[in-house]
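Every protein chain of the complex appears in place save one, which is left out.
Naming follows writing order (A, B, C, D and E), and every chain is counted from residue 1.
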Amino acid sequence: MTLTDPMKPTQKSKTELPPLLPLLAFGAHPDDIEFGCGAVIASETRAGRPAHFVVCSRGEAGSFGTPKQRMAEARKAASLLGATIEFIELDGDSHLEIRAAHAIKLAAIIRRIRPGTVLAPSLEENQHPDHWRLGKIVRDAARLARYGGLKELKRAPRHVIDQLFYYAVTAEAEPADISPVLIDISAPEILAIWTAAMTAHCSQVSALNYIELQLARAKLRGLRAGTGHAIALFPSDPLVFDSLSKTFHSARKF
Amino acid sequence: MTLTDPMKPTQKSKTELPPLLPLLAFGAHPDDIEFGCGAVIASETRAGRPAHFVVCSRGEAGSFGTPKQRMAEARKAASLLGATIEFIELDGDSHLEIRAAHAIKLAAIIRRIRPGTVLAPSLEENQHPDHWRLGKIVRDAARLARYGGLKELKRAPRHVIDQLFYYAVTAEAEPADISPVLIDISAPEILAIWTAAMTAHCSQVSALNYIELQLARAKLRGLRAGTGHAIALFPSDPLVFDSLSKTFHSARKF
Amino acid sequence: MTLTDPMKPTQKSKTELPPLLPLLAFGAHPDDIEFGCGAVIASETRAGRPAHFVVCSRGEAGSFGTPKQRMAEARKAASLLGATIEFIELDGDSHLEIRAAHAIKLAAIIRRIRPGTVLAPSLEENQHPDHWRLGKIVRDAARLARYGGLKELKRAPRHVIDQLFYYAVTAEAEPADISPVLIDISAPEILAIWTAAMTAHCSQVSALNYIELQLARAKLRGLRAGTGHAIALFPSDPLVFDSLSKTFHSARKF
Amino acid sequence: MTLTDPMKPTQKSKTELPPLLPLLAFGAHPDDIEFGCGAVIASETRAGRPAHFVVCSRGEAGSFGTPKQRMAEARKAASLLGATIEFIELDGDSHLEIRAAHAIKLAAIIRRIRPGTVLAPSLEENQHPDHWRLGKIVRDAARLARYGGLKELKRAPRHVIDQLFYYAVTAEAEPADISPVLIDISAPEILAIWTAAMTAHCSQVSALNYIELQLARAKLRGLRAGTGHAIALFPSDPLVFDSLSKTFHSARKF
Amino acid sequence: MTLTDPMKPTQKSKTELPPLLPLLAFGAHPDDIEFGCGAVIASETRAGRPAHFVVCSRGEAGSFGTPKQRMAEARKAASLLGATIEFIELDGDSHLEIRAAHAIKLAAIIRRIRPGTVLAPSLEENQHPDHWRLGKIVRDAARLARYGGLKELKRAPRHVIDQLFYYAVTAEAEPADISPVLIDISAPEILAIWTAAMTAHCSQVSALNYIELQLARAKLRGLRAGTGHAIALFPSDPLVFDSLSKTFHSARKF
Partner (left out) sequence: MTLTDPMKPTQKSKTELPPLLPLLAFGAHPDDIEFGCGAVIASETRAGRPAHFVVCSRGEAGSFGTPKQRMAEARKAASLLGATIEFIELDGDSHLEIRAAHAIKLAAIIRRIRPGTVLAPSLEENQHPDHWRLGKIVRDAARLARYGGLKELKRAPRHVIDQLFYYAVTAEAEPADISPVLIDISAPEILAIWTAAMTAHCSQVSALNYIELQLARAKLRGLRAGTGHAIALFPSDPLVFDSLSKTFHSARKF
């Protein structure tokens, strides 16, 4: 069930390049996307790319904040990050199970948004049970969106995404079996937007040191990458390049 | 000891972009670079990037071909791929040991060539003993090239490379613990140049099915990546990106 | 629910050896067994071993082909491979979930067929969601078939299989944590039967390069094993041998 | 340097089958082969297969026993196991280094003995430093024995072994990244010969519980495999089979 | 549903130290805790720590013993080990599924017992399907017990456990990706109590060699640790120490 209006992408096309396909990020709770990879979202939307968030619970099992508060916080944070947002209901906060019906529901969203990049929480199981379960459901959904015969999905044409990246809400959620790619988020305005988006989750951050934790993670990654701050993303599948271009460089500086 | 003239890079700078830093590839035997990643070299040099090969033996322990023949074959192959080449002597074919002096010697070459990208054989030990040993020596050399106090290296200023990628001469040499990136080599002219460069190693390919093996590997990788042919490279360190750009896409097509 | 007649094994016993216990292969979709390990089936049935396929959906979510077509194709392919076939209904194509009831249902089939060897899709999760889920259900079913107290299974006596092997429908489905064993399928008649069985899935192979992909995989494996073509299987549990016999040899030829 | 006479294989050929190629086992110290896989040797020699031991030190750095004693003990143990034995000198007990010259020396022995199967200590580094170093040297030697151009090896024709298996002298030396195969050694006479061969190393076993440890390991493996006792070996490369024969069965019994 | 009376902890506080928080052990079947880590329980209860068992089926799918017998055996074994016991119903023996409702039910028990240490079966999937599923449910439950907003759990205040350790019912259930800690259980009275507790499961041990298997495992671990017998536990999360104290020592003795 879609609780908010669907995203209406308004991509500003550039002269030479085709418009960037939207970025679609899934979160299990109202603050997961922001804490896990908010700065990456800010960086993409500032570059003119549409971004859309799908939040799969209202955070109703958390220790702090009412569902209403948390949805308002998430809307504010998404707005700060330049993203549209919708809330869907799967099994409820801390009740998520891996069901085929969930994957089909998310596949329908993928077909509607037609993203280039999809972001989902990582699959490491030693974290909040909703996180990795959602990650697995998104992974399956990205496949189902490509298959032609699923009758529940007939309303929208098949869609093949370019890439699925996992983000890690906490450091222990970082996958041990996928080499990360690092996204440089050192620009002061990106850090400021990210911090503001995390701060928007007032009910969560007043009592805990979540923001400090995320900034420490990003700073440590950045120091290792020879830049200020960086966020690690974990590609589900090998990246394909046309050439060994100079658009990336390696992280080893020490 | 340098047996051939050093590379004289003649980069054609483009108007908007800084000239591409050279690509430097190390091989343990005269044909390793060509068989392991020759198509990637061809793709880079055709895009205007200088490439230089350092071959660390004359292949004198192989079952076929004399050292003189093999050096001639390697020179021809490098020329076909648009690369310069030099031969150095470490411990001799099938006699390579991991020595600090070797790493320092290779670090001096890195300081001389000042590459952006370095290619070396992979570190998986269940392959020809010279391959993984050379890979480890190159990895260490790329570090030593950055350190300021090594007296053997004082002649040339410190140099920090952008990236070290490992190539796998055979399929079983592909690292199990690094996520690959795939380089699309489907363009017919790239495949033709690569095949010609492998064929230049007449002494090796008359009796064995090496070329067929490499083309089958590249085709399989390409089919999985949704393209014609592809070669997997294995980054030593995390890749750093300024944005989740559309310049890459993921490999999953099935 | 069994949609076709159960297999009636008609083993031809040899004088010295006890008759070979049947081979039982499970597939999530009508073409999975054929594409993943069809040549192994052909090799076994030609050696006089009964083989039986259990296909757990009618492929109704695929992009091409109707369920009726696909079942007909599977029946033809099984017949070409010398195997009997039955279709069962679990949750439907692309809807499979891991349920205890499914494992019990498959355990009942194992008790009915009483196989020596069981084949199931591999457990790597980054593939079609039905594949690895079926693999896990089969793995559990092989255990439940041994347990004496399950009341749903009381109709048939307990059965202990000899071996469970996983097959990989695609290369990325090959398990990273199990050492493969390679089955030599180089005999021309085996390759011909396999190709015919894959080709029988007309609805799938007209638009895609599946057959080419599988033959390239098998050729690459074979080249590495010093033979023409080979298929990798992944044993669920350690293989036990009476001696270090000469009936196998290792794959390293380069 | 060869301290004892080379093995003179006296294989008893059977009518139908070609004679079994010799088994060649390398040990870093006089008792390593016996403790690590002595029962497997006994099983092979009783089946008519020649076996030869190459012991690469005289155990002179051990806490107990003189070199002379230890060589005598090893000779007695080899004799009990039905194997011939020779001692060679590399760098001395607890002084072994990985050198190309060592690999070439062992490759020459492989060319002389021309074994089907080679056994070497495992490569896990958290064990006696001589063990894994010897394992790596043997692995490289098995490759060099195949290469045609090594001038030090010209005296004997190239030789391609069938299989290289690693044995684990202690449980913590068992490789984590190779699936084991289990050899059934439950026959009472095999266990008796093995125990006698371990007991022959009087200088080592009077003060320590090595024999008890090895029998406990083998019993635990055997219980898990549904047999009495078993020893795990770890193949360096994938095993290749002509068929999914009934000559092996899987280990899972619980 | 709680079938027996809940534990009433009666900790004997010592003068200097705060009372030890209870140990809470979960088992999928009536004998799993005893076979997997019974000696650890005995060691803790003899040191004055309360222990409570939660058994999640009545073993009704086992090959031997009636549910009534098995519950009586489990009660006797728990009593021998100094632990209280309760039986709960999830999905039934061999029918366990991973459901959010199960995790919430176990979280409620954790909030009721308020343990310091929790023990659960390991997560390796190649074992009895109930074992690893229960382990995953307990892992999730230990998280949910900390979260404030779950309405099903409002009856009891939040509880943060100190540690979750996994035990391995069989050797193949030992996790490959967690470094074990070893608990010394060499004291004769501990071994005697453990053996008695395992023997209490008469219906299981008359026909099988389970006790012999577990004692062999513990002896092998002990020999490697330089002590008589030891049991390996696998911490779910890093252990935190105030200092590198002398209260532990490493296992390497060979």
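Keep this in mind: a residue touches a chain if its C-beta (ideal position, glycine included) is under 8 Å from a C-beta of that chain, and two chains touch if they have at least 3 such contacts.
Because the structure is a prediction, the values reported are computed rather than measured.
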| item | value |
| --- | --- |
| Where the missing chain makes contact, among the chains that are shown | A, B, D, E |
| Selected from E:A72, E:A101 or E:I178 as touching the chain missing from the view | E:I178 |
| Contacting the left-out chain in the complete assembly, out of D:D91, D:E152 or D:D242 | D:D91 |
| Interface with the undisplayed chain - residues on chain B | 98-101, 103-104, 123, 136, 139-140, 143-144, 147-151, 158, 177, 236-237 |
| Those residues of chain D which, in the complete complex, touch the missing chain | 59-64, 91, 93-97, 125-126, 128-129, 172, 176 |
| Residues from chain E at the interface with the omitted partner, ascending | 17, 20-21, 23, 40, 43-44, 47, 116-117, 160-165, 178-184, 225-227, 230, 232-233, 235-253 |
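Heads up, the rule we're going with is that only the chains that are shown with their structure count from here on.
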| item | value |
| --- | --- |
| Chain pair equivalent in interface to A-E, over half of contacts matched, among A-B, B-C or A-C | A-C |
| CA centroid of chain D to CA centroid of chain E, Å | 40 |
| Shared-contact residues (touching 2 or more other chains) in chain B | 126, 172, 176, 252 |
| Chain contact graph, described as a line, ring, star, complete graph or other shape | other |
| Touching pairs - complete list by chain label | A-B, A-C, A-E, B-C, B-D, C-D, C-E, D-E |
